[in-house]
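Notes for the one structure printed next.
Every protein chain of the complex appears in place save one, which is left out.
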Amino acid sequence: MTASSPAVLLRAQGISKTFPGVRALHQVNLEVRSGEVHALLGENGAGKSTLMHILAGVFPPDEGSLHIDGKAVSFISPQAAQAAGVAMVFQERSLAAPLSVAENVFFGRQPVGRWGVIDRPRLHRDTLAVLAELDIQLDPHNAVEDLAPAEQQMVEIAKALSLKARLLVLDEPTSTLTETETTTLFRVIGRLRDRGVGIIYISHRMAEVFKMCDRLTVLRDGEDQGTFEVGEISEEQLISRMVGREFCYRQAEQVRPVTAPTAALEIQGLSDRTLLRDINFQAHAGQITALAGLAGSGRTELALAIFGARPITAGRILIHGRPVSIRSPREAIRAGIGYLPEDRKEAGLFLEMGLAPNFGAAGLDRFGCWWLDDRAMEEQAAAAATRLRLMNLRAQSVHELSGGNQQKIMLARWLLVQPPIFIVDEPTRGIDIGAKMEVHELLRKLADDGATVILISSELPEVLSLADRILVMREGRLAGEIPHAQATEESILRLAALPHSTHAHA
Amino acid sequence: MPESTSTPINPPAPVTRKGGFRLTRETVLLLLMLAAIIGAAVAFPRSFPTWANLTALLRNMALDGVMGCGMVVLMVSGVFDLSVGSMFSMVGVLTAWMMTSAGLPPVLAIPAGLAIATLGGILNGWMVAKVKVNALIATLGTMQVFRGIAVLVGGPGIANLPPQFSRLGQTEWLGLQSPIWLLLVVAVIGQFLLARTRFFRKFYYIGANPKAALLSGISVEHMQIFAFALMGLLAGLAGMTFAARVATATSTSGDGAELRIITAVILGGASLSGGRGTVWGTLAGVLFISLINNIMIFARLSPEWQSIIIGCVLVIAVGMDRFLGRKK
Partner (left out) sequence: MKQNRPQHSRRSWLRNMALAGSAGWLASCRQEAPQAPAAPGTKADYSNEEYVWISPHANLPLYKAHDHPALLVAAKELGVKATITGPSTLDMGMFVSMIETTIARRPSGILISAWDPSVVIAPIAKAFEAGIPVVTVDVDAPTSKRLTFIGTNWFDLGVRQGEAMAKALAGKKGKIALLGLTEQYIDQQAFAGFRSVIEKAGLTPMEPQHDKGDSAVAARVASTIIQSTPDLIGMAGFDSESGPGIGLAVKEAGKIGQIVVTCVDAEPVHLNLIKEGVVTAAIGQKRELFTYLGLRVLFDVNHSPLKFTANDRKAGVSPAPEVINTGSYTVTRENVDVFLKPA
């Protein structure tokens, strides 16, 4: 971070935007300097998305002005914003998967020789030059679809850079990355910063924000809650500005006791074809058993295997001591197991459908005999949504809902079925603090009422807050269990990341 | 994936007026048809709005409608079947062969033919659901195979079908011929099943998101095989009925039926990606196309103009609900 105050790259002043029935932004100010990493924080629905769309030229603000390098600008289209040097790296990749890295970086602007034929050697040289600037090691010839998500993100950033972007917006960039990949990303961000690029960094992860960013701006309910230097505000203060209330994760003081003699769910020697090896563990009714681990450690694969959605090559599953054969999710549900998927948009929600069909998806038998009682389903859906404080009951289809509300409808789906064994996979990913708290209360209550809850989460504070037992997975095996007394973020991370490990039985 | 704050914002959904009336594709289609009917009735007052013309229209669209009922289930679940035209012909030919060369009485040949139709459908379903071949490619293959079988067995056509059989395609009851009654029965039952039953509702889930459907406990593979089997059965039934109606089984019949039917189903509100569609909509689509064809001949349009106009009309009909929805 430079000591002197560098040039102001972007100034957004007094930005307001209203949609029918909703005031998305009201008099928001944002200032980004060149060579600065500026975090934008706020719960979902706070207006970050709308503000970014205005910056990207998708639609104009109702009020307010934008200045780039001190000059007023008004973007009539995304192309205009791009021409002015604003680039976005979205969650949904904008890359053409079958094409190569080089073709993506210079999409639509490939260097051409005579008669418009693409000059391939020059294309690859130019791409290598761009990648070198960012210190990224990638072969320009590789097809993008063969790259890991982290590498794809690098290509997106390289593409933005080649467009001579001066302002780069990164939206939740580390959500799918491993630790090493995150480090690489931060290095790239460092390079961009050195070149004077201004970066807007949107993330829910406080640790990263405090580590990487120079200043931060907080939005809440469409209003500007202030801009702060990273040094002058603490995490708790930040969070209270975001949610408007004091909060911290409630550390579980008391572990819930084991009440039944036999484990509700027992996994013996479970292996699958590619990843899982000899998994053995027990989960008990009335407890929240957490499965921690790094991305790629096999937690979701294990959950899918238990749920009958992934073939097993060896091992047994016992429910209350009796072995069960589960070959499909349908059989799993019948055996009393439920699963909340990690990627709710891809594997959980029926985005074009409304609240009621999404609510009833796993429990259709409860509505009518062989005809479907739509009215009953709608009534119960509305009731469940209200109970979970789902805010947007009038939505026609669930893709209009915010992340938090979407997760609530997913939970409602499973609450309807009331599975005695409930596996939740990253239940609070990408949802705002308020909803997160509500989900945590819900999971606690389920356990209190006697369900066997298995929590898969990458968010260690969440794990520490909720879990009665913490199991750690590493590279497809169960690395061990962290006893409650020794449970800290460090100890979990150590067991999850370091190769030497203790016993696998838990 | 965490929720992105920069997901592209969709334009606001079509505004629901009071009372929940929505400008659906079906409504647009019905309004267009009404306009066309009124126009034609005014232009040709003595020949268009007659019982004879109406029954002729219904009679000639009936079998497309029957097959449409099967296709809509498939399209709701996100796939389609290109082999229906060939199945139509093949089952007609095989049933005819059984009754003529093999000497089986219709009472045996008909169930046998329907069984063959169902098996053919199961073959399609197995390839798509279990072997995971792309539906377009799998049914393109069976389209050729079924047609080949029809030509092999049927040659230039099998005539002289037993009268008990042909009677089934030609009887008239209350002024409507049997293909029309078949359509009515299939459509009414189909509409009820697809719209109201839990079993068929699951196809909508499968079409909207097959992965999520599986994880919600729906047996996706079994249901897909069922849908293809049903389609095969209906195509075979239609093929048999046509053979009965003409009292001949030709191996060249049904050529191009699949595109016609898929067009009608899409016109009626289905989408190629699945999760949408109704039986009423499909019938509206089939009826709409037949009506336009009917009116164009009344208007003495040359065949070249007919092709151009039907193309334009289809595009307009499909685009209209989007256009009207967005305007509000």
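A few notes on this one:
For reference, chains read A and B in written order, and residue numbers begin at 1 within each chain.
Keep in mind that, in the parts below, a contact is a pair of C-beta atoms (placed from the backbone, for glycine too) under 8 Å apart; a residue touches a chain by one contact, two chains touch by 3 or more.
Given the structure is predicted, the values throughout are model-derived calculations rather than measurements.
Within the whole complex, the absent chain has one touching residue among A:300, A:358, A:380 or A:457, and that is A:300. Checked against the full complex, the candidates B:33, B:104, B:119 or B:133 give a single residue touching the omitted chain, namely B:133. Counting the whole complex, the residues of chain B in touch with the unshown chain are 44, 46-48, 50, 52-53, 56-57, 59-61, 63, 131-134, 137-138, 140-141, 144-145, 148, 151, 154-157, 159-160, 177, 242, 245-248, 250-256, 290, 293-294, 297-298, 300, 302-304, 306.
Just so it is clear, only the chains that are shown with their structure count from here on.
Chain A and chain B have centres, each the mean of its CA atoms, that are 43 Å apart.
The touching residues of chain A, when paired with chain B in their complex, are 19-20, 44, 48-50, 52-53, 56, 58, 88, 90-92, 169, 171-172, 175-176, 202, 204, 307, 309, 328-330, 332-334, 339, 341, 343, 345-353, 357, 361-362, 364-365, 367-368, 370-372, 396-397, 399-400, 402-403, 406, 413, 429-431.
Chain contact summary for the complex, chain B toward chain A: residues 1-10, 12-13, 16, 196-199, 201-202, 204-205, 208-209, 211-219, 275-276.
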